[in-house]
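This is the structure I have questions about; it appears just below.
Note that this complex is displayed minus one protein chain, with the remaining chains in position.
For subunit A:
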Amino acid sequence: MAGTVTVPGASVPSTPLLKDELDIVIPTIRNLDFLEMWRPFFQPYHLIIVQDGDPTKTIKVPEGFDYELYNRNDINRILGPKASCISFKDSACRCFGYMVSKKKYIYTIDDDCFVAKDPTGKDINALEQHIKNLLSPSTPFFFNTLYDPYREGADFVRGYPFSLREGAHTAVSHGLWLNIPDYDAPTQLVKPKERNERYVDAVMTIPKGTLFPMCGMNLAFDRDLIGPAMYFGLMGDGQPIGRYDDMWAGWCVKVICDHLSLGVKTGLPYIWHSKASNPFVNLKKEYKGIFWQEDIIPFFQNVTIPKECDTVQKCYIYLSGQVKEKLGKIDPYFTKLADAMVTWIEAWDELNPTAAATENGKAK
C-alpha cells in the first residue's frame, strides 16, 4: 500500500502515513524554526501555514517542506466580507487553515511545541500516534478501565457490553504536553515553576455527556466528520477575550460529537511545550473568560440539539441560535460570536462545496 511505513520483521501492524490525506495546520507570527526538529516526522506532509499579525512580514519556512501560506491579506481576499469571522492577532486564526484544507484529516500544532521523548528516551512521533487514535474507534458509551481497548496489549475489560465493542468513529484526538503545562493565568501565577513531568501512557475516550477543556496546541481531527464545528471563535484584536478559542471550539465539538455519536480521545501523544507565556498578559486576556465560563459551561451542559440536526453544519447553526438566545444576555460579545458562527458555516460551505456536503458528520 503506497504511503505505508513498513518496518522489516515487525509483527506490529504499521500505521499508514496518510500523507495525501492529512494537512498540518500551523499558526505563526514569528518563525517556523521549530519545524527543523519535526522534519523526520512532518516532511512527507503538506503544511498550511496561517500567518497572523503583520502581513508585510515574511515568514521563513525551512527548506524541503511542501506548504501553502496565508496571511491576513489572503484571508480577506479569499473570504471577502466573511473574513470578519476569522480572528486577528490571535492563534485562533488557525481555523482558516481547516477551512481551506482539502484533506480528510488535520493536525494542528503550535510553533513552540517540540518533539518530546518517551520514558525510554525515544523521540515521540506525535503525528503517528494521532493517526492511530483517529483510525481506531472510540468508546464513549461506557468507560473502559484499561483505557483505549484498541491499543496494542489492551482490550475491553470484563463487564464491558459486547454490543458496544465495535465502538464509535473517532472525530478528535487531543494530545498532551510535557514541560510547560497548559494552565490558566491564575494557576500560572501561583505555580510559575511547575512542569509536567508525568508521562501517562494512555489514550482514552472522553465519555458521552462529559465536557472537557480542549487545547489546540497538539490536536488532530477528522475534517470530514467534525471539521465545520472546529471554529475557534472571535478572539484577539478588537475582542474582549483571548485564550479561549480552543476551549470554545472544544465545547461546541464535544456537544456535537455526543449528538452524532462520534468519539473524542485524549491522552497520548505528548509534545514538549517549550514556551511559558507571560501570566500577566494571559490574565488580561483570560479575565473575562474566567467569569463567563461559569455561565458558558452550564449552557453547554444543558443544550439539547434536536434530532433533525443530522449534519455538523445543522448542529452548529442550531448551537449559534442558542448562543445568541441564552448567552447573549451575558454580554453583547456572544451575539457577535453567534453571528460569526453562522458566517463561519457559510464560508465553510462556500469553500467546501460537495454533493456529499449533507453527509458531513453523519454517524455511519
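Descriptive notes on the structure:
The definition used in the following text is that contacts are C-beta pairs under 8 Å (C-beta built on N, C-alpha and C of every residue); 3 or more make two chains touch, one makes a residue touch a chain; residues count from 1.
Please note the rule applied: contacts and distances are computed from a predicted model.
Of the candidates "3-methyl-2-oxobutanoate dehydrogenase (2-methylpropanoyl-transferring)", "Sorting nexin-30", "Signal peptidase complex subunit 3" or "UDP-arabinopyranose mutase 5", the chain left out of this view carries the UniProt protein name "UDP-arabinopyranose mutase 5". When you scan A:Leu17, A:Ile106, A:Met247 or A:Leu327 for touch with the missing chain, the hit is A:Met247. Touching the missing chain, out of A:Ala154, A:Val303 or A:Ile317, is residue A:Ala154.
Only one residue in the set A:Leu211, A:Ala276 or A:Val303 touches the chain that does not appear here, and it is A:Leu211. Taking the complete complex into account, residues 119, 141-147, 151, 153-164, 174, 176, 181-184, 187, 189-202, 206-215, 243-244, 246-247, 250, 266, 286, 290, 293-294, 297 of subunit A touch the chain not shown.
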